[in-house]
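Note that this complex is displayed minus one protein chain, with the remaining chains in position.
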Amino acid sequence: MARKSDSLHGNAPDTCPAALLIIDMINDLEFEDGRKLLPGALRAAKAIAALKRRARAAGVPVIYTNDNFGRWRSDFREAVDHCLHDGVRGQPLAELLRPEKDDYFVLKPKHSGFYATTLDTLLEYLGAERLVLAGVSGDTCVLATAMDAYLRDFELYVPRDCTSSVSGAGNRSALAYMKRMLDADTRPAAQLDIGRLARRRARGRH
Amino acid sequence: MARKSDSLHGNAPDTCPAALLIIDMINDLEFEDGRKLLPGALRAAKAIAALKRRARAAGVPVIYTNDNFGRWRSDFREAVDHCLHDGVRGQPLAELLRPEKDDYFVLKPKHSGFYATTLDTLLEYLGAERLVLAGVSGDTCVLATAMDAYLRDFELYVPRDCTSSVSGAGNRSALAYMKRMLDADTRPAAQLDIGRLARRRARGRH
Amino acid sequence: MARKSDSLHGNAPDTCPAALLIIDMINDLEFEDGRKLLPGALRAAKAIAALKRRARAAGVPVIYTNDNFGRWRSDFREAVDHCLHDGVRGQPLAELLRPEKDDYFVLKPKHSGFYATTLDTLLEYLGAERLVLAGVSGDTCVLATAMDAYLRDFELYVPRDCTSSVSGAGNRSALAYMKRMLDADTRPAAQLDIGRLARRRARGRH
Partner (left out) sequence: MARKSDSLHGNAPDTCPAALLIIDMINDLEFEDGRKLLPGALRAAKAIAALKRRARAAGVPVIYTNDNFGRWRSDFREAVDHCLHDGVRGQPLAELLRPEKDDYFVLKPKHSGFYATTLDTLLEYLGAERLVLAGVSGDTCVLATAMDAYLRDFELYVPRDCTSSVSGAGNRSALAYMKRMLDADTRPAAQLDIGRLARRRARGRH
C-alpha cells in the first residue's frame, strides 16, 4: 500500500517475504481448559522452538502475536515474566519460546492477530507476503488469524505439528479447513524449507 | 500487502501507480451552507472535469469517493440521478462530472474516504501509490481523506483549483496544511503532468 | 461507540437490537461450483424468504451483505438486475429474495461482510447487538462473517436451514463450529422467535 514513509513513524528494520507468527504461546494456561491444552501445547512448543531457530537463521522475522489476556496495562515482557514463574502452568512453554531481543511482538485484544492491532502495518513494513502460523489454539486464535490473513491475500503455512487445541478433533478439523479453504500448506515443520520461503517471492504477488 | 487473490473476490481490472479521487462532487448541496459552497464548487467542478479528461486519457483510474448522505439504501447511480434533476442546487456539478461507465465509486459514511469503506482495498488492487484528490469541502472531507492517505504512505496531489470550502480562509488553511504537513503537491491542475504520474513509480515505494 | 453524529453523515433511520444479514444470495452462481451449490442454495433461499418476511414484520432491518464479484464499478441494484435475467443460474434465488425498497445493502470485496466495508458502522447506527446470518456459502462467507461478528461481541444466530455450501459435510462442520466456538444459535428459522430478538436487549450488552 504505497510508499514507505521516511518519517520516524513506523520504521521496521527487516524486510523479508516471509514472517513467522507465534500465537498465544506466552500463556499461563491458568484457565478452565488450560490443563487439557497443556500436553499438546508443550509438544507444539518444542516443534515451534526448532522452527524458530531455523527461521532466525534464515533471516525470517519472528512475531509474537499474543493475547493481552485482559491486561491492557501490561507490557508483553511483563507477560513473559509472569509466565516464567515457577508453578505457572504455562511456564514450560515460555521457557521453550522465550522471546529474543530482536523478535517482534504484537499484543492482540481478541482472537485474530489482525483485529485492532498493528500487525497489518508491521507486515507491510516488513514486506511479508507469506506467513507461517504456529501456536494455540488451532481452532480459535490460529484459525481466526489464518482467515484474516487469507482475506488479505497472504500465502499461508500452518505446520500441523506446531499447533494444538483443547479438542484433538477440533484441531484436526481446523487444520483441514485451513488446508482446503484457505490454501494453507500444513506439512510438518521439519518438511518446511523456511530458507526458501525467505528467498522466493510469493506466487501471486502484485 | 501480499499477493493478489485469484478468486473472484476483489478483482479490479486496471493497474496504475496513480488514481484520481473525486470527493463529494455528486452532491445536491441541499443543506444549510450549500448555497455558499455552490460558486466555488462550480469553479472546482470545471477544473476537475478537465483534469478527469486528462486522467482518463492517461489511463489513470477515476474513483468517485462520495458521501452516502445518510442514504444507506441507495446506490451511487441513484445519487447521481437524484443530483441530475432540474432544480437541485448541485445539478450543474453532476452535469459536469457525470460518472462514466468505467469509473469506480466508493460510498463513504463519514468524512474520510478511507473510514469504513473499501477504498483501501480497491487502491491496493489498482496498485495505486499516489493519489490526486479533488472535490469538496477542502477543509472537511478532502482534508480528512488526505490525512488518512498520508498515514497510509500515499504520495499526495491536491490541485488547489480543484477543491473548495464554504469559507475561503478555511480552504486556504486546509491547502496550506496539506502542503506543509502532508507533503501534498498543491499546484493547479493545469500544471500537473498526470501522464507522468501514471508512468513514474512513487518516490519511496517499498 | 460514543454519540451519534447529528450531521448528514451516517444517518440511518431504523434502530433495533437485531438485524438480519442475507449473505451472497444475489449471486448468478455462474462459477465452477455454482451448479453444485444451486439445489442447497435454493432450499436456503425459500427458508430465508420466509424468515425475511417475519423479520420485516417485526421491524428487524434486513441487510443484503453481498459480494461485489469483482465489479467495483457496479451498483448492488445492477447486480440484482443481472441476476434476475432468464437463464442466469442464480435467477431463482434473486426472484425469491428480491430486495425491497427499505432493505439495506453492503457490498463486500472479500469473504467477511466486515472486511473493508461499512457494515460495522451501519450496525452501530442501527443499534444492532445480535445478528441473524443467512446465505451462502456456509463454510466461507457466512463463517468468515460470523467469526468477525463474534470478535465484535455480537450475539449470533445462524439458522441451519438458511445456509448451504458446496459440500454438505463442509456446511455441517461450519455450523458445528459456529455453534460450539462462536456461541451461535443454529436452530432452524421456523423455531426462531424473531419478534423476541427484536425486543429483548442482548445478554451481555454493556
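Lettered A, B and C in written order, each chain numbered from 1.
Please note the rule applied: a contact is a pair of C-beta atoms (placed from the backbone, for glycine too) under 8 Å apart; a residue touches a chain by one contact, two chains touch by 3 or more.
Bear in mind the structure is a predicted one, so any value in this text is a computation, not a measurement.
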{"item": "Sites on subunit B contacted by the missing partner chain, in the whole complex", "value": "110-112, 115, 139-140, 143-144, 147-148, 150-151, 170, 173, 177, 180-181"}
{"item": "Subunit A residues touching the omitted chain (full complex)", "value": "5, 8-12, 31, 67-70, 72-73, 75-78, 101-105, 107-111, 115-118, 120-122"}
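Methods note: only the chains that are shown with their structure count from here on.
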{"item": "Chain closest to the middle, measuring from C-alpha centroids that were averaged per chain", "value": "C"}
{"item": "Interchain centroid distance [CA atoms averaged], subunit A/subunit B, Å", "value": "38"}
{"item": "Touching two or more other chains - residues of subunit B", "value": "5, 120"}
